[in-house]
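Every protein chain of the complex appears in place save one, which is left out.
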Amino acid sequence: MFSVAIVSLTLLAFLLGLILGVAAKYLKVESDPLVSQIEDMLPGSQCGQCGFPGCKPAAKAIAHGESEVTICPPGGRSLASQLASLLGIEVDLSKVVDKPPMYAQVSEATCIGCTRCFKVCPTDAIIGGPKQIHAVFKDACTGCEACVDVCPTECLQMHIIETTLSSWTWPKPNTKALPPPIAA
Amino acid sequence: MKLFRFKGGVHPEANKIATGCKSITPFPIPDRLYLSVQQHIGAPAKTEVEIGQHVLKGELLAASQGMISAPIHAPTSGVVVDITEHTAPHPSGLPVRMIVIEPDGKDTWTKLDKIEQPFSLTPEEIAARVGEAGIVGLGGATFPSAVKLNLGKDNKIYTLIINGGECEPYLTCDDQLMRHRAEGIVDGIRLMLHGLQAPRALIAIEDNKPTAIKAMQKACEDIESIDVVVIPNLYPMGSEKQMIHLLTGMDIPAGKRSTDIGVLVHNVGTAYAVHRAIRYGEPLVSRIVTIGGKAIREPQNIDVPLGTLVSDLIEFCGGYKEKAERVLMGGPMMGQALPTTDVPIVKGSSGIIALTAKEIEQQQMMPCIRCGSCVNVCPCGLLPLEMANRARKGDIEGAQEFGLMDCISCGSCSYVCPSHIPLVQYFNYSKGIVASQQKEKTHQNEIRLLAQQRTERIEREKIAKAEAAAKRKAAREAKKAQKARELTS
Partner (left out) sequence: MKNISPISGPHTHTSNSINMIMLKVMFALLPATIFGIYLFGWPALILFTITILSAILSEIFCLYLAGKPIKLFLFDGSAILTGWLLAMTLPPWSPWWIGVVGSVFAIVVGKHVFGGIGQNIFNPAMLARVVLLISFPLEMTTWINPYPLNSLITPDFFESLKIIFLSETPVDFVSGASILGNIRTELGLGHELVNIISANSDHSNLVTGFIKGSMGETSGLLILAGGLLLIAQRIISWHIPAAMIGTVAILAFAFNLVNPEQYSGPWIQVFSGGVILGAFFIATDLVTSPNSPLGKIIFGSGCGLLVYIIRTWGGFPEGVAFAVILMNAMTPMIDYYIRPIIYGYKTKNVPLVYDENRISASINTDKE
């Protein structure tokens, strides 16, 4: 009686293991979709602040676990946590500083028209010709600061994008309307 | 007429007795008028005047920009003394561009384009004139009325509903307008019907306004196409969605507009403004505002020139007789708390209500006890407790799944919550996140496109350079060969 049970259970285990092995080989999911998925989530401005020469190499590195999910400064906390949940890993968000959105602006008094800045701008947001004062298209600026690094006269400064009446949103209600907890 | 009751709704204390019987008081011209360029939904108006310019009453100050916009006109004659950023009548306290006028006291109208036979105008002309007069939805939504009238072209409108509900407590401006200017309103309705080519209009008035009902019935008794409908007193009866359901039994399908089911809703104040604009050529330069609340000494309804400061109005009403805990622009359910009274009246200001702490009844916020009172009163069939709990945890997608974007922010749920949870603020906060996420996405797509274009441009330049270099090389080779041949020949 016992032998019947032992034999049948062993056979069952063998059969199931075989099915799993076959599935692992023939139903394997390609890992490449992960890279393009991550690349879609990244800002796509190829600013290079992460140290990689663009968003696709950075996506590859993150997908293969070679880089942290926190390497993208423009993405901030929200991107880091989204990537972490996509990859199913824990991430320490305390080090990620959410910089407020910024845009660059040329101080016209000190611009010498050297053209170094618009050559490095990843979105061609700076207009101006040689020996002419340059200007930044605010809407096209991603805040990557590449231009600030190369400007010889330091006439490019970063300004915080101000909240206007049209971009203002309601803050979260203050749950501390409850009196603060008494230290137990 | 058969009415189709909707589920939910609340009965806040009306508190309309203090101003209900007070007739419309004219307001003396104040010292300064602040005209905001953003008094409507859509793109802000573009300033067309300069500092120091003298303007007459009704003269264009700022022109509309684009499809959805409205112009601003001078409420009285005077000199433009400043064009500057001033605090907007908005809870954030952020500034907005305003044109400041110092009245000269003469109140002279500019040349007005009166029409003797307005019904000989084509519907397009009527819509154009309404747009030029700067008329927007005076119920508080401030949507440009000309755009709404033009919607009649794409969809056949079978019923025009004129909203005389005024379900918000304290407000009596529409009530007074209907009592005293009924003929003007009815004339405006007839003009709108002509502009929309619609066969019929219904004027919906809540049953707590018997005098207004009588006045309106008398004004339209000889007109076949216009009828007065008495509707029950319930909040939020004046909301477009609920009113359409009540009168026609149809819901506005999700994601669609009311014109898709052949109905259009306009406020009584808008109808009156259309009457003044088409017949008398007067642009929108003033409106009736209810100054109320127990903190005000002499509450009343005032015909206010646009741009008057709220502080001036309160002073005119005798100032405060009790400490005002909050001053609201609008009614207590959906009105905005003003950060300061140094803000002007705009086209959408139906009331200035100064509430005492006792009237606000704010108590300590407690955890949600899942009592379901909010579910019972929600007029849109939502589950406010589920949405708010998810919003509190930051799960905005979860809140959207429960119908966040279908919420009309009427405030019925917060009104009844026994734990005094600020439900509407959770929904406003979540909607703000959704809106900024969408803006962020569009912006990111644009940035991506720009970056791509740059890469392509650099590629093109590289290829062009290579081609040019190759060409030059070929030319040099050819010249060398040519020279060599010359030498040998």
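Note that the chains take the letters A and B in the order they are written out, and that residue 1 is the start of every chain.
In this text, a residue touches a chain if its C-beta (ideal position, glycine included) is under 8 Å from a C-beta of that chain, and two chains touch if they have at least 3 such contacts.
Please read these numbers as outputs of a predicted model, since none were measured by experiment.
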From B:23, B:117, B:364 or B:488, residue that would touch the chain that is not displayed: B:364
From B:256, B:393, B:441 or B:479, residue that would touch the chain that is not displayed: B:256
Contact residue for the chain not shown (choose from B:288, B:334, B:433 or B:450): B:334
Residue ranges of subunit A at the interface with the undisplayed chain: 170-171, 173-174, 178-179, 181-184
Those residues of subunit B which, in the complete complex, touch the missing chain: 1-2, 10, 12-13, 91-93, 156, 158-159, 169, 199-200, 227, 241, 245, 247-256, 261-263, 324-328, 332-337, 339-341, 355, 359-364, 366-373, 375-376, 379-383, 385-386, 402-403, 406, 411, 414-420, 422, 424-425, 428
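Just so it is clear, only the chains that are shown with their structure count from here on.
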Complex contacts: residues of subunit A adjacent to subunit B: 43-46, 121-125, 139-140, 142, 163-165, 167-173, 175, 177-179
Sites on subunit B touched by subunit A in the complex: 38, 88, 90, 92, 94-96, 364-366, 391-392, 421-422, 425-426, 428-429, 431-433, 435-436, 439, 443-444, 446-448, 450-451, 453-455, 457
